[in-house]
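The complex is shown incomplete by one protein chain, all other protein chains being positioned as in the whole.
On to chain A.
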Amino acid sequence: MRFKDVFSIIGPSMIGPSSSHTAGAVRLGLTARSIFGCLPESAEIMLYGSFADTYRGHGTDMAIVGGILDYSPDDPRIRDSLNSAQRAGIRIDFRTAVKPTAHPNTVTIILQGSCREDRITGSSIGGGNIEITNVNEFDVRFTTMYPTLLIFHDDRTGMIADVTRILCNSGVNISHMDVDRKSRKGDALTVIEMDGELPQLVVQSISALPNIHRICTVNQRGESCELHVT
């Protein structure tokens, strides 16, 4: 089911004019910001399909940048986000491109800071709902409407069992899971959508497992964000 509940149909509360081009775009920006973990020094924003064709009229540019600034979809400051980003010293670069296989409303957001670059691709699938389809060249699929755990790790036997055992012991139910790896024994990303918030202590015990590079959590129900690097 692409749409999970009644509030994905009635809602969100948002600043107009377009749920997919404005509210969904804010959420895509927010997701990139959550994964990156802090305000970036620069953002390169590549728009595809209908996003590329109509972004100026819909305020998609202001919306994505608003998300990167950690604004929620109904934050009136979205209207002034481009100026706010400039005042905060963030370099913003918009580009449009053609990718015939992508969903009509797709964006790739590349955030850069002193120590890292994150590259997030996602689509706005209607009614303000989004689907993330790629994170740092890993093909994964998640909606951000559940508390979501992104675990960057080495591909090793038993890794997923170790993680899910910790979740199981803490009583957190997994609603959806997706795993992708670059190569056998190479870099991997596991994405876990959960029914409940993850206690900080549980995140810490997962970070303490061997072969984990980095963990971040995304949750647009509560708009929270935590980041751990081990």
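Simple rule for what comes next: a residue touches a chain if its C-beta (ideal position, glycine included) is under 8 Å from a C-beta of that chain, and two chains touch if they have at least 3 such contacts; residues count from 1.
Heads up, the rule we're going with is that contacts and distances are computed from a predicted model.
Student: I want to check something: the complex is missing a chain, and I'd like its UniProt protein name from "Stage V sporulation protein AD", "Fe-S cluster assembly protein SufD", "Carbamoyltransferase" or "L-serine dehydratase".
Tutor: Missing chain, per its UniProt entry: "L-serine dehydratase".
Student: Residue by residue, what part of chain A touches the chain that was omitted?
Tutor: Interface with the chain not displayed, on the chain A side: 1-23, 49-50, 52-59, 74, 76, 78-79, 95-105, 125-128, 195-196.
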